[in-house]
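Single-structure report; data block below.
Entry: subunit A
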Amino acid sequence: MITRLFGFKGGVKPESHKNESSGTPIQKAPMPKRLVIPLRQSIRSTARCLVQPGQKVLKGEHIGEGEGGLGTSVHASTSGTVVEIAPYPMAHASGLETLSVVIEPDGEDRWIDHTPLDLPTVSREEALAWLRGCGIVGMGGAGFPTHVKVGGGRGIETLVINGAECEPWITCDDRLMRERAPEVLSGAMILRELIGAKQVLVGVEDNKPEAIAAMQAAASTLGDGIAVVPVPTLYPAGGEKQLIRVLTGVEIPQGKLGTDFGVQCFNVGTAHAVHRAICFGEPLVSRVVTLTGNVARPGNYEVLLGTQVAELLELAGPKADTDRYIMGGPMMGTELQSLSVPVTKGTNCVISASPALFPPPPPELPCIRCGACARACPAELQPFELYWFSRAKNFGKAQEYHLFDCIECGCCAFVCPSRIPLVDYYRFAKGEIWARERERQASDQARERFEFRNFRQEREKEEKAAKLAAKAAETRAKIADTGEPAPAPTEAEDPKKALIAAALARAKQQQAAVTPRNTEDLSADVQAEIADIDARRDKLNQQDADKAP
Partner candidate 1 sequence: MNLQSFRESAWNGLWRQNTGLVQLLGLCPILAVSTSVVNAASLGLATVVVMAVSNLAVASLRNFIPYEIRIPVFILIIAALTTVVDLAFNAYFHDLYLVLGIFIPLIVTNCIVLARVEAYAAKNDPVSSTVDGVMMGLGLVWLLAVLGGLRELAGNGTLFAGIEMIFPGLSAISVFGPDYPGFLIGILPPGAFFALACLIALSNVIRARAAKRKAATQEPAAPAADQPASAA
Partner candidate 2 sequence: MINSPYIRKPASVQGVMLAVLIALVPAIVVYASQIAAVVLVNLAIATCAALAGEALVLKLRGRPLAPALSDLSAVVTAWLLALCFPPILPWWATALGVLIAIVAVKHLYGGLGQNPFNPAMVAYCAMIVAFPALMSQWPAAGQLDFATQLGLVLGGARELDAIASATALDTIKTGLRTAGATVESIMGQNGNFGFVSGRGWEWLAPAYALGGMYLLARGIITWHMPAAFLGALAAISAAFWLVDPAHYASPLFHLASGGAMLGAFFIVTDPVSGATTPRGKLIFAASIALVAYIIRSFGAFPEGVAFAVLLLNICVPLIDMNTQPQVFGHRGDKAR
Partner candidate 3 sequence: MSARYTAARTSVRTAGIMVLFTVVFTALMSATFQLTRPAIEASALEGKMRLIREVLPPSAYDNALLEDSVALGRTPELGLDQGGHIYRARMAGQAAALVLEVVAPDGYAGRIQLVVAVGVDGRVSGVRVTAHKETPGLGDYIDPNKDRNKSQPWIGQFAGVSFADVGLEKWKVKRDGGNFAYRSGATISARAVTNATARAADYAIRNRDALFAAPAGGRL
């Protein structure tokens, strides 16, 4: 079916180090002592907690409800008792904490009732909702909710299944393809059904012959429209855009989605999870994780989500000279700041790093503009220009040179003879630009509100003046009527005093009406917050009232 491969420019060939962990079959990790399940499992969305401490839960039970368009459900990974709902560190470069549900397993690992979805009988929307309910997110690392990707756009020509696994050391997808090829392809066929793609292309780097063989064997039973394609081993061939380019020749620019070009890409793990979700109704509660690096027993394990890394590592037995742990691969992973972080849906690998395996880079030298980075960059950027502008905090220029096209693959830093942590500069610059954008929005909002407030004050002043004038006229009329001396003519003449008087009067009048006038035209978020505050205030008032008598 596929006639030729398209290359992509750039790329690097680090030592693969796959053999360490790819030799042994996937083992089931033993039941951990406790599970810490973060409510934030997909990007930019934290699920709303559905359980309370002390509550008993079953495996696969809904414990978090996805909120907003990018939300997905979170489930208990095993049966047991919720002991705590508290912030725990997450596997994120910031090392910050996020609200997590802590479950003490009861050891029974008892499933909640679950039934398969009979795909032909349900509408597309229902199927998407099903995936969302099963908590399926991309397992290739980005953690983007799969139902959103599936739901976006139609007229898709090609479904790409990403089995490239281009990062060194990681072998979880390799093992998954070797051992569960039919399941992966079943998931792929479901995804193809859902997005209406004509063909399925499974891209696997050619350094995984066993996986290719297994997948091809499984694919041959599925007839036409599906092909398992070996792609040349070249990091980052597994990057979505690069793989799509290699397989189809289509280039997806930054800010555009594959669907705009008739291609969509899913990781093999994701396809496997989709298979489990549709064919068995199982939500996503476990995944395959590679444990490798400086360890005694490297290998792949089927791990319950929420298992803390410290516990997981005991399986592999880190050696004594291990000085840090990397979650993900050596090119794009993050160093763990705490071993209490849990395995999440995007965790594909934990590497024990020793100075011998991962020597710290020598000190950074100035960029000599040698262009090695540009030759290595798969996004065909000029990394040294991005670096130059990011370092000088000239973010406008950095954006002009397509900073946001950078996929942070690390190729540039890998080849740089000056050992500059280039990607760090891009991350810094991107963060700053996002922060600027947030600030700009805040300042626009502040300007609007300030102007509105001025306008309101102006209006109130006018109203007041009009009222006062009316009152004065009335009084005069009264005086004329009755001949009585005016009660306080000075008050009406002294504007300041009049103002105070008016304000007092108004305050008295409106004491009951608590909606202040300064809360007009607000966004929904802020309205919600105000409602919250009001509720809290009511409660306090109530307490005050209770106390008063």
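One rule holds in what follows: a contact is a pair of C-beta atoms (placed from the backbone, for glycine too) under 8 Å apart; a residue touches a chain by one contact, two chains touch by 3 or more; residues count from 1.
How were these candidates chosen? In short, all candidates are chains of the complex that A comes from, given by their letters.
All of these numbers come straight from a predicted model, not from anything done at the bench.
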Touching partner of subunit A in this complex, picked from 1, 2 or 3: 2
Residue ranges of subunit A touching candidate 2 (in the complex, touch as defined): 8-9, 12, 14-15, 93, 168, 241, 245, 251-254, 256, 326, 328, 330-335, 353, 358, 360-363, 365-372, 374, 378-382, 384-385, 400-402, 405, 410, 413-419, 421, 423-424, 427
